[in-house]
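Here is the structure we will look at.
Missing here: one protein chain of the complex. Every other protein chain is in place.
Labels run A, B and C following the written order; every chain starts at residue 1.
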Amino acid sequence: MNLELTDEQIALRDAARGVLSRFDTVAAAREALETPGTLPDLWPASVDAGWPGLVVAERHGGIELGLFEAMLVAEELGKVLASVPFIGVVPAAALLSLGDHPAAAPTAEGELRPVYVPACPPSPRVDDDVWTVDGIDGERIAAPVVHRDGSAWSVTGTVGWVPDAPGADLLVVVAIDDGRPVALVVDAGAAGVEIESETRYDATRRMANIHLDGAVATALSCSEQDIAGAWYSAQALLAAEAVGTVDTCLALATAYAKERFTFGRAIGSYQAIKHELVETLRRLQNARALLLNVGWAAGAAPDDVSMAASAARYSSGQALDFAARSLINVHGGIGATWEHDAPLYFRRAQLSRRLVGGVGGAADRLADESLARARRAVEAAGVR
Amino acid sequence: MNLELTDEQIALRDAARGVLSRFDTVAAAREALETPGTLPDLWPASVDAGWPGLVVAERHGGIELGLFEAMLVAEELGKVLASVPFIGVVPAAALLSLGDHPAAAPTAEGELRPVYVPACPPSPRVDDDVWTVDGIDGERIAAPVVHRDGSAWSVTGTVGWVPDAPGADLLVVVAIDDGRPVALVVDAGAAGVEIESETRYDATRRMANIHLDGAVATALSCSEQDIAGAWYSAQALLAAEAVGTVDTCLALATAYAKERFTFGRAIGSYQAIKHELVETLRRLQNARALLLNVGWAAGAAPDDVSMAASAARYSSGQALDFAARSLINVHGGIGATWEHDAPLYFRRAQLSRRLVGGVGGAADRLADESLARARRAVEAAGVR
Amino acid sequence: MDLDDSQEQAEYRAEVRAWIAEHRFEAPPGTGDMEDAAYIEARRTWQGQLSDARLVGVTWPAEFGGPGRGPVDQVIVNQELAAAGVPGGIDVIGLGLMGPCIMVNGTAAQKERYLAPMLHGDEIWCQLFSEPAAGSDLAAVQCRARRDDDGTWRLTGQKVWTTNAQFARFGMCLARTDGDQPKHKGLTMFIVPMDADGVTVRGLRQISGEAEFNEVFLDEVAVGGDEMVVGGEGGGWGAALTVLMYERMMIGLGTEGFGYSPERFAGAVAASPRMDRESGLRTRLADVVVELLAVRFRGLESLSQLADGRVPGPEFGLAKITTVNAVIAAGDLIADVNGPDALVEPGEWAYLISFLPGLKSAGGAEPILRNTVGERVMGLPPEPRLDKKITFDELVARQREGLAA
Partner (left out) sequence: MDLDDSQEQAEYRAEVRAWIAEHRFEAPPGTGDMEDAAYIEARRTWQGQLSDARLVGVTWPAEFGGPGRGPVDQVIVNQELAAAGVPGGIDVIGLGLMGPCIMVNGTAAQKERYLAPMLHGDEIWCQLFSEPAAGSDLAAVQCRARRDDDGTWRLTGQKVWTTNAQFARFGMCLARTDGDQPKHKGLTMFIVPMDADGVTVRGLRQISGEAEFNEVFLDEVAVGGDEMVVGGEGGGWGAALTVLMYERMMIGLGTEGFGYSPERFAGAVAASPRMDRESGLRTRLADVVVELLAVRFRGLESLSQLADGRVPGPEFGLAKITTVNAVIAAGDLIADVNGPDALVEPGEWAYLISFLPGLKSAGGAEPILRNTVGERVMGLPPEPRLDKKITFDELVARQREGLAA
C-alpha cells in the first residue's frame, strides 16, 4: 500500500519547478493582460525538459511515463500560471504514440507541435451514442464528421475553445466515421482548416475555435478506448493544473491573514477568515486525493479512469473557484484591484472551469457513471 | 406603498396566537412520537376561531379573507408545531366556495371537514399538458382521471401523502376530464374510496395515501385558474408554516448562544456561531419577504401567484432545513438527543420539504416560470 | 398590503414625471467617461437644473435649501429618473453622505458656506475615509493631522476607494490628531480642498481594468485652520458614524438601481437549450431568482417602514450580502451556460463578473456585516476586543511586534 510519490516522480516535479522558476510567469500573465501577445515563449524550455514526449513510447523517442507524471507537471504549471502548450499537447502526443504515427517521434523531440481537438464520449445516461464537442456559443454540439472518398478521408465540423491550438502544426481530431469515433491527423495548414485564435479573460490561455471544412485527414489506428482516454487525460490535466493554482491561492491568502491586522488582531485569528482558509485547505486536500485516484486508475484500473478523471476535474474546478474568490475576499478591497496578483488567479479560475466540457459537465458525467454502475450492480445481483 | 400588516391582520394573528397558547403543542409533538395517536384534537378550537371559513365567501357563511390572512394563521401554527387540519382544509374550502357548492356553508361552520387532494399544474417547460400528483414512492405520477357514464361521474387514481386527509368528510379532488382539469367532490365514505392513514417521521403531520377506484364524484364549477390556484395556495400555506417554524428555531438557538459558555465566552460571541445565526435570520427575513410577495400577488397580480408561491415555498423550505439543523448544531450533542425539543423541529423540516410536490419541485417550477417569462419577453420584443 | 402610491405620492410622482418629460432632452447620457471634463461639466450642469427643480437632495431640509420631503419621495424621484433613462445628480457622495454629515456635525458657518453649492452641483465632494490599513476597521486610520504654530492644520497620509476624487472640489477627511488616545478617540474630521498643494489623486483600477475608484495621497497638505474641522477636534469618529449610517441606507435602498434584477439574469440564459436539459442549471437559476425577489420585497418592506417614519436598522446589511452573493451566482451561471464567449472583454457579463468581487468588500465585508447584525440586531455578545483600552500608538507598536514574533 503506497500512494506516496516515488523518487522519480519527485525528481520530475522538482525539475519542472526548476524550469519554471527561471521565468516570472505571474508577472507575464499581468503583462499579457495589458499588452496582448506579449507572453514569453516557454515552448523551447518545455522541449528541453522533455514534456512533449512525456507520455510518448520509448520506441518513438519518448520518455514513456504515465498520465500521473504528466499531471505532476501540470500542477507545477498551474502553480505559477505558466503559459506552456501542455494540456493540448499531451493527449495529442499520446494518441500519435498509441497510433504509431510517424509524427510521434518529432513530437517527442519537440520538432512538431500537435494539438488535441477534444471530443467527449457519450454518457451512460444518454441512450444514443453521441460524441460531443464544445460549441462556440457554449452549447454542446456533435463532433466533426468524416467523409470518405475511396481511400481519401476528409473531415468537417467545428470545435470551440481548443486550448493550445494557436501555433500547432498538427491537429489530432476526434471525428465520427459511420457512427464510430476515429482519431484523425490533420495538417494545421491544410486547405479547409481554419484556426481562429482567441483569448478570453485569462491572457495566459491561448485557444482557438477550429473550423474544418472537408480538410484532408489521415486516420490513426487507435482504439475507441484510447480515444475516450484522451478526453479523460485532458480532464485530469486540467484538474492537476487547477490543484496547482489552488495551492498558490491558499499560500498567498494564508500569508496575508497572518500579517494583516484589524481591530488589533491578525485577521487570521478571526474564525470567519480562519475557517474560510481551512475550507480551502480541505478542498485542496480532497482534490489532490482525487488526483491520486486518477493516477491509480490509469495504472491499475482502466475502467475507473472515466469516473476518476471526472471526479478530479469537478473537485478541483470547484476548489479553484472557491480559492480564487477567497484569495480576493481575504485581501479585502485591495485584492480586487488590477495591481494585485489575486485577479490573475481569479481570471484563470473563471476561464478554465468553462473549457473542455466544463466543470459542470464533469459533475454530470460523474453522476451518470455512478448511476450506471449502481444500475449495473442491481442487474448483476438480479441475474445471480 | 404599504407592506405592513393592517390592524385587522394583526388582530387575526394575535387571536391565532391566543388560541394556540392554550395548548402545549410542542410537548404534544413529543408525546405523539412516543405514543402514536395521542395528539390533542385542535379541530374544535380551530372551528371556534373560524379558520375553516377563513377564505370562504360571506354568502356561504365564511369570513371571506384572502390567502395572505390564511398564511398568517399558518405561520402561527408552524411556530408551535400545532397539529391542526389547515393546510389541507383551506384550499378545499376555497374551491367549495368558488364552486358555490352546498358543502361550503357547513365547511365554514366546521360541521363538515373537507380536504384538498393536491395536483400540480403543468410546468411551462414541459410541452405536454400533464397535471401530476405525488406518488407514494416519491415519483411524480399522473393525476386521477374522470370517467363519465352519462351524467354520472366517477374518478380513479392514487395520490400519495395528502396532508390532513385522515378524518376528512369530503375529498376535493383534482382530476383530468378529457384532458382538462376539473375539481371534484367525493364523499370520504363512498365506495371506491380508500384513505390509508400514514405518519412519517413527524408525528404532528397526519397524512393519508388516497386510492380512488371508480368513486362517485360531483364536479365543482371552478375555473382551471381556480384549480391551479388551490395548488399555489397549498404551496403558500406550507411556506408560511415553515417560516413560523424557522422563527422558533432561531429564537431558541439565539437564546442558547447567549447562555452557553465555552472557553470562557458565551458561544454566541464566536463568529462561527454568530454568523450561522445571522444566516438563519437572513434566510428568515428573505422567506418572510417572499410571503409578502405572495400576499401582494394574490390581491393585485394573479398572474404572479404561481411564481410568488413557488419562490416562497422554495425559500422557506431551504430556510427551515438550515434553521432546524443549525438549532441542533448550536446546541452541540445535547441538541441531538430525544429529550431536547430541537429534534421535533428537525423532524418537521425533514417531512415537510417532501410534501405536496416538494421544495425541490418548487425550485424547478420557479426556474421554469422565470425562463418562460424571459422567453416570452424576447418573443414580444421580436414582434414589436 | 398595497404597493401603489398613496394619493399624495401619486400626485408628487405625476409632478416629477411631468418635469422630467419636459426636460429629458436637455440631460446628458446616464453613463459616460468620468475622466472626460466635458462630460463631467454636462453632468454638473444637469445637477444644477435638477436642483432648481428641487429634484436632488429631496430629503434635505428647507433650512439648507432642500425641499424637505420624505425618503419615499426621494425613491419616487429615483424611479422616475430611471424610467426616463435620465441620470440624477452627479455628486451622489455629497448629496447622500457629506451634506447630511455637515448638517448634523458642521458649524453654522460651514453649513452656510458649503451646502448650497453642493446641492447645486457647483462643488462636488468626495469621502476620504478608508486607508490601505483601515477598511473594515475604519477607526484604525493612520493619516496624521498636526497643527502648525499659525493654527494651520497639515495632513499627511494615504486614502483609498475614493469615488469622484478626480473631479471633486472638496474631500471630507478622517485623520488622526492624537496618537496618545485610544483608537476611536483622537480622530478629527477635516474639509480638504482637493486643489491644495500636496494632494495627489491616482485612479485605482479594478479587476476589469477600469478605474472605479481613486487613491488620494496627502503630503503635508495645508487645509486651513479650525474652520475646516467638522464636529470638533477629537470628534472625528462621531462624525464618521453619521456618514456610515447614511451609507447603509443608500446601499439598502439602492440594489435595484444597480440593475441586479432576476428578470435580467433569467433573460441571459433563457435562449440556451441546455437550461432545459442539464442537471443543476435550473436549480441555480431558481437560487438566483429567489434571492433577488426576496431582496426586492425586503426593499419594498423598508420603503413601507420609511413611509411610516422608521429608519431601517443594521439588518439592512443582510440585503447587501444577499444581493452580492446572488449576483456572483448569476454571473457564474451565465458564463457556465454561455461558455467562454460570455467572458469577452469589454462585455456585459465579463464586466459583471469582474465587478462583483470588489463589491463584496465594499461598504462592509461580509464577516463585519454579520458581526454587526449579530450584535446589534440579535443581541449576541461581541468578541473580546484587544484594541480599545490602549493608545493608538501603542497598538501600532504591538502589531509590529506581533509580526516580528
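The working rule: a contact is a pair of C-beta atoms (placed from the backbone, for glycine too) under 8 Å apart; a residue touches a chain by one contact, two chains touch by 3 or more.
Just so we're clear, the structure is a prediction, and the values are computed from it rather than from any experiment.
Asker: So one chain is hidden, and I want to know which residue out of B:A70, B:A143 or B:M207 touches that hidden chain in the complete assembly.
Answerer: B:M207
Asker: Among the options B:P40, B:P122 or B:G135, which residue touches the chain absent from this view?
Answerer: Within the whole complex, the residue contacting the unshown chain is B:G135.
Asker: Out of A:A45, A:V130, A:A190 or A:L292, point to the residue that touches the absent chain in the complete complex.
Answerer: Residue touching the chain left out of view: A:L292.
Asker: For the chain that got dropped from the picture, name the residues of chain B it touches.
Answerer: Looking at chain B, the ones touching the missing chain are residues 33, 134-140, 160-161, 198, 200-201, 207, 259-266, 270, 272-273, 321, 325, 328-329, 332-339, 343, 346-347, 350-351, 353-355, 358, 360, 363-364, 367.
Asker: Which chain A residues would touch the chain omitted from the figure, given the whole complex?
Answerer: 1-4, 6, 68, 125, 254, 257-258, 265-266, 268-271, 274-275, 277-279, 281-282, 285-287, 289-290, 292-293, 295-296, 299-300, 308, 311, 314-315, 360, 363-364, 366-368, 370-371, 373-375, 377-378
Asker: Kindly note down the residues of chain C that lie in touch with the hidden chain.
Answerer: Considering the whole complex, chain C reaches the absent chain at 279-284, 286, 381, 384, 386, 402.
The criterion applied here is as follows: only the chains that are shown with their structure count from here on.
Asker: Specify the chain most distant from chain B by Cα centroid.
Answerer: Most distant chain from chain B: A.
Asker: So what's the Cα centroid distance for chain A and chain B, whole Å?
Answerer: 48
Asker: Note the residues in chain C that touch 2 or more other chains, in rising order.
Answerer: Within chain C, residues 367, 370, 383 contact more than one other chain.
Asker: At least two other chains touched by the same residue of chain A: list those residues.
Answerer: Where chain A meets two or more other chains at a single residue, that happens at 270, 272.
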